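Removed: one protein chain of the complex. Kept in place: all other protein chains.
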Amino acid sequence: MKSVAFGQYYPSNSVMHRLDPRVKIVIGIFYIVASFLCKNVLSFALLTVSALVLILVSKIPVKIVLKSIKAIIFIMIFTAILNIFWTKGPEENLILHWNFINIYVDGIYNAVFIAVRIISMIIGTSIFLTYTTTPIELTDGLERLLYPLTFIKVPVHEFAMMMTIALRFIPTIIEETEKIMSAQKARGADFTNGSLSKRAKALIPVLIPLFVSAFRRAGELATAMTCRCYRGGNGRTRLKVLKTTYRDYLALFFIAVFGAAIVLLNIYAPGYTM
Amino acid sequence: MSKITVENVSYVYSGGTPFEMAALNDVSFEIKENCITGIIGHTGSGKSTLVQMFNGLLRPSSGRILLDGRDIWENPKEISSIRYRVGLVMQYPEYQLFEETVEADIAFGPKNMGLSEDEIAERVRESASFVGLSESDLKKSPFDLSGGQKRRAAIAGIMAMRPEVLVLDEPSAGLDPAGKNTIFDGIKKYAESTGSAVVIVSHSMDDMAKYCEDIIVMSHSRVAMKGKRNEIFCRGDELEEIGLGVPQITLLMRLLCEQGVNISQDIYTVDDAEKALSELFGGAR
Partner (left out) sequence: MSFIKIRNLKYSYKDDEGSPLGIIRDISLDIEKGEYIAIVGHNGSGKSTLAKLLTLVVDDYDYLEGSIEVDGVEITSDDMTEDGIYDLRKKIGMVFQNPDNQLVATIVEEDVAFGPENLGLERAEIRRRVDDALATVGMTEFIRHEPHRLSGGQKQRIAIAGIIAMKPECIIFDESTAMLDPIGRRDVVATMERLNKEDGKTVINITHYMDEAVRADRVIVIDDGKILLDGTPAEIFAEVDKLRGAGLDLPQCTDLTIRLKAKGIDINGEINTPEQCAKAIAAALGK
């Protein structure tokens, strides 16, 4: 169960791990946009290559990356099938005609393009945002990126603090859930057998103590935080200041070049266009 | 007679992953009938894993747990019936309270056993009396009780299943002296009136000295020592090596011995020490 909460981050010391989380968030968003800009064979080929390069640079084992793709394999197959059967192209591109089924070359291209787009997007975002960035860095990065919003009274700091506390307490609460479940099992509670409604009912003896304890924890934590002079984000300084280095500028430069290349390939390159 | 026999039990957490960790390593011992047995060890010595083996919450990676000579995992489908026979009070059991009234909460276990209403009501009364909860306490919400009372209500919830073996993991953790005494008195009453075996897990040597006849010392996932109370406490140096120390009075007797006072080393409680020393002083005069 613990792997669910923190399973995504893959500890390593690659260049990617050392990038400023703000830069990674920005690049991640750019990467998604870029993958949507791709229109033809060449730009999609570039996208594929870029995904492979990302895996290499971040030093994430391919096995782990494949695991995350496995999770969406059904969605991909489903969209691919839809594309193959429902895309209509010009008459001369028809390659199969049987009863009401018409398959065009266009459909096959589209199916492949979309599969590549989804896979690259998953690889890109997970490498930028989850595999190489701890949840807490991500929260820090978001807090600072969104800082300007505080001027229009968005409580950015408060949200970030909530995120931080949630991340801090997830393992604690999971552990507690396991403990309470064991305690109720020791009193004969059964969480695995019986109908769905019976099993849902069996969770009451777990959920009530869990809520009671979560509220108690929240109260105690609030007291402890007040005692440590917490008064919200105003006047607060930070130990860790995010610093951008030449690496980050280089990364931003690469993504800009990458975006430009995709746009150019879309315009000049021949072949099927989506 | 042996009530529970632990036979070469090992347990590995997260087997097959990089986080693999042995929590128990070839552990064997017996829990006797009509006897209070103490299991002592540090946090991380494997004692908390061990207690969850007794009632089948965890299944040994290898080895067997025998209850009355029969493997509790003989028929895995019937493991829940083992849980009624071996009652486990977990650490800080007050966090398991959930019902609207203390009475209903104590009845949760017996209800799951499928007992009749009358039987349940009788058992609730009985176990409440063991731990010293009054009739008016039973009608209260468990969340309105004091810390010590909550703990007692939770323990009563296990006693109400009338287990043949009552296992308690750190039953007195965090309580003040008065709260602690009430809990241990309740446990003793239960043991005496039902004849059940009791297993107390603790890291307090003084509690062990006061209440337990047999003691098992756990260290680094293994059984470091097992035997009668006096056999264990006379091995003070070894206990200190494990980092557990001996009960204060035992330490005192040893220090006296080193100072040349001729006194029995088989003394663990203030009462016994008082008796022995007053004899000694009486004899000297």
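The chains carry the letters A and B, assigned in the order they are written, with residues numbered from 1 in each.
Just so we're on the same page, a contact is a pair of C-beta atoms (placed from the backbone, for glycine too) under 8 Å apart; a residue touches a chain by one contact, two chains touch by 3 or more.
Just so it is clear, the model here is predicted, and its values are computed rather than measured.
Residue B:L252 is the one among B:A104, B:C234 or B:L252 that touches the chain not shown.
From the options B:R125, B:K188, B:H203 or B:K226, the residue with contact to the chain not on display is B:H203.
Counting over the whole complex, chain A has residues 134-136, 164-165, 167-168, 171-172, 175, 216-217, 220-221, 223-231, 235-241 touching the chain that is not drawn.
Where chain B meets the chain that is not shown, the touching residues are 42-44, 144, 146-148, 173-179, 203-204, 206, 243-245, 247-249, 251-252, 255-256, 258-261, 270, 273-274, 277-278, 280-281, 284.
Just so it is clear, only the chains that are shown with their structure count from here on.
Of all residues in chain A, only 176, 179-180, 182-190, 204-205, 208-209, 212-213 touch chain B in the complex they form.
By the touch criterion given at the top, residues 52, 55, 57, 80, 83-84, 87-91, 93, 95-98, 108-109, 112-113, 143, 157-158, 161 of chain B touch chain A in their complex.
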